[in-house]
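Of the protein chains in this complex, all but one are displayed in their positions.
Take a look at subunit A:
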Amino acid sequence: MLLPKTGLLVLLFLCSTLALFAQQNISGKIKDAVSGKPIPGVTVRIQGTNRGTISDATGAYSLSVPSGNATLLVTFTGYKTQTIKVSPGTNVGDITMEEDFAKLDEIVVTGLATSVKRSNLANTVVTINANQLAGTAPAQTFDAALSGKVPGALITANSGAPGGGISVKMRGITSVFGNSQPLYVVDGIFFNNSSIPAGLNDVTGAATAGNPNNQDNPSSRIADLNPADIENIEILKGASAAALYGAKAAAGVVIVTTKKGRAGKTKVSVNQETGFAKVRHLMGVRTFDADKAADLAGAADNPDPVVQQRRQAYRDQFNAAASAGKIYDYEKEMYGETGLILNTGLSISGGNEKTTFYMSGNRRQEHGIVKNTGYFNNSARLNIDHKLSDRISLGVTMSYIHSDADRGLTNNDNNGVSFGVALSSTPTFVDLFPNALGEYPRNPFAASNPLETRDKMTNNEVTNRFVGGSNLEVRLQQSEHSSTKFIGRGGVDYFNYKTAALFPRDLQFEENALQGHSIQGNTNNTNTNLGGFLTNTFTPNENISLTSTLGATLETGYMDNIVTAATNLVSGQSNLDASANTTTRQFRQKYRDNGLFLQEDLSLLDAITLSGGVRFDRSTNNGDYKKYYVFPKGAVSWNIARMKFWDVKSIQSLKLRAAYGQSGNVPPYGSKFTAMLGSNIGGLPGVLVDNLLGNSDIKPERQSEFEAGLDLSVLDGRITLEATYYNKQIQDVLLRHALPGSSGYANEWKNSGDLRNKGIELGLTVIPINTKTVKWSSTINWWRNRSKVTKLLIPPYAIGAFGNSLGTFYLEEGEPATQIKGTVGSELKLIGNSEPKFQMSFFDELTILKNISIRFLIHWKKGGDNINLTQLLTDLGQTSFDYDDILHGQKAGVYRTGAGDASIYVQDASYVRIREIGVYYNVPLRNTNIIKGIRLGVSANNFFTWTSYVGYDPEVSNFGSNTITTSTSRGSNGLSTGVDVTPFPASKRGSFHIGVDF
């Protein structure tokens, strides 16, 4: 093992004594070059050391510098970095700083241990700061707040249920059955984002007929993170940038840095958001009359007397309801609630030169748009950074999260019990409201009374989570031309996740069947990650700098999921033992991945960057757990504007860049085994061979990504352009490929083809106005991706949704990976593609008189089809709002269901949406010592959408994302977004904000 040895080496260095130097003091004030305002919080550091200070609230700084020549680095986020030479015996005095519009000096994390200035970066790295993330119109969860902000990403909300559930795909399709979601790294800790089903399938039977994949609609665990704690987010989109994170990073990395304290006076900040959530859009219901009601029983010319009798009964029922005024819009009744949003945050930060801290507490509470649904999250965080000496610094981060979500019962089901499926066949003239005794009528049009289900059931998830980690940096040696650092990082992410799905025995669908369900799940999950890195920077002269990094990483994970389903419950009870029958299922998974890497970065003339690296990875999930797979990377960038010969003053940066990298995506746990699943009969224990054939030779998918681009910054950064082209190839794509049923297996794990994604990302930022009174900045992003199956070793096959007759994702060599095929007449035809033609976003920020700021984000998704089975179900239930429109000479609902044409329900899901709009006002304060600042604001999130799509929202996914594959349930795959089966409707949010700093 490499690690213990390096560890000991480090300790030797740690314990060596430190030399002392003679000192001189310098001091002054730091101001903004345009406004002349003092800038607090600026870091002034002596180059090549850890010594430095931070300017106070009045912009003043003072620092003792060793006598002799020294160089000061003056840095502050959003400003250009200044380098100031200090001659012996002189003071530096006041410093003015210029705003860095093009963010050329922004430091970007590129590997696990090194960072690069944006102006020298060979990849596009998206950086989202706190203002962009949560400063406009806060989304419900952290991942939803990324929507529209990341060029190259397709971000889809799976459901509107409280607690979220988001699918993030960077640069197209990374994997079909392997991990397709990015790795989240929070302060160096790998943050688990799995979705764990609650076992609702026992009630809904969703995965029992058309599609075996789980459709429980669980939330994703990244939602636990409190957006208010985030300082900034960097997004590495593919292998060429993220290769050093290894196997977990194939689908990109989202690096989250939380807020840190600053030396100086302790700052206390309180923020309160009060708002409401309402459904974004309701589809509407069919308007019945007596004839239409009668038609529910059968056609008017049906000779069967039973049908005629029944027609009359429906007609009478309608007339009675109409004359009593009892015609109800159950869609509005179900989804029409207004939810209250309360979000309270408190943060305290401060510290001294040696130790800084950031503490925060946050309480988010919101009610859903369906009665008895809601989300509640309490979290606390403590970040401490401490300098043990000039050479050693240590950072510790800890957070505790408690979240609690009540998510209702939505999405697909085969038992007629979920809200949407029950509503889809319930006409307006039936009365479902409880009587004075609280008894709910039986719904003759569906298996359940959705109002009764809503009022009596529970689908609750509670998460208790602890995330903690530390970061140790040791400067091992320092000389004029070289310095060596050791960085050690470790983190633990533990959560307990408890689900409870309770269905009392007196529900319509329970009373004559299983007589109540109590399904309780308990999951314990522990992830750890550990890394050690040695970096050496060698600077023989000003023009050359060579950074070498050697590192080793280790990640482990263990999950234990136990779900017990009790049926035939004791009346009014939910405990598992208060039942006649119980079934328990357990699923565990465990992995250990480790990697070694070496990287060299060469910088010439501060204009040319060359880097190369190699990584060796292995994982216990691979067929051969001992084998190291090798993944190389290389990058080059040339900033022509920094060359000596460059004399176009107006162009400050003109950079050409190219990068190539490979990474692996490990197979899912268990894919190397053919399991024997428990299958009992009459009290005898049995095992039955799983229909998923394992593959003992399974190996990781290999992703090779090439990207090239041009970055341009002109007029002092007032106009910047970033243009990137990428070509991402995935070899040995892991497929759970369908076998002939006659083999006895339905599917087999196999590395069976190649995928390719090509795309373009363009970003243009303009600052048309920059005066003392008004500043306007505008960012326009445009991106597109095209995916293609370039090689398929197995015959083409349907991999998603509900069979050919309803439209299915279909993998076929030479065709887009996201194509949708379906039966039209008797032929299997191409009928759609879930990939958008392009996406575009506009982010504008207008600051007036320094204190008023207006921000908005518009997101346009053009193209990308959904499989709209919500419409199919309402058509079949004869309740679609447009059922009676005439289409091809028939009622629309009759035509659509009877046409034998799957393309009717595969529909364009384009939209233009104002994702976020916010207006904030900083109240100018005079003569107060206690209150330092007051902010007021109003915001609207996802308030306005323009789309021709018929469902609740064009953003939807019945199958969720990254759901774990247990031994009995199949997780979701990376393609099946955009399948719309009576989801929890999406909501829009409006909020009022107030923030006070002390």
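As a working rule, a residue touches a chain if its C-beta (ideal position, glycine included) is under 8 Å from a C-beta of that chain, and two chains touch if they have at least 3 such contacts; residues count from 1.
Throughout what follows, contacts and distances are computed from a predicted model.
This figure omits one chain of the complex; the name its UniProt record holds, of "RagB/SusD family nutrient uptake outer membrane protein", "Periplasmic dipeptide transport protein", "ABC transporter ATP-binding protein" or "Elongation factor P--(R)-beta-lysine ligase", is "RagB/SusD family nutrient uptake outer membrane protein".
The missing chain, though absent from the display, is touched by one residue of A:Leu530, A:Ile780 or A:Val996; that residue is A:Leu530.
Within the full complex, the residue among A:Lys278, A:Arg588, A:Arg718 or A:Arg786 touching the omitted chain is A:Arg588. The chain not shown here is touched by just one of A:Ala57, A:Leu604, A:Met676 or A:Leu710, and that residue is A:Met676. Interface note: of A:Leu739, A:Leu755 or A:Ile904, the residue touching the hidden chain in the full complex is A:Leu739.
From the options A:Ala60, A:Val268, A:Met398 or A:Ala513, the residue with contact to the chain not on display is A:Ala513. Taking the complete complex into account, residues 1, 3-4, 7-8, 10-11, 14-15, 209-210, 296-299, 302, 304, 306-307, 309-310, 313, 388-389, 392, 412-417, 421-422, 424-425, 442-448, 472, 488, 490, 509, 512-514, 528, 530, 554, 556, 567-568, 580-584, 586-592, 620, 625, 670, 673-691, 694, 737-746, 794-795, 797-798, 802-805, 808, 823, 825-826, 872-873, 876-877, 897-900, 967 of subunit A touch the chain not shown.
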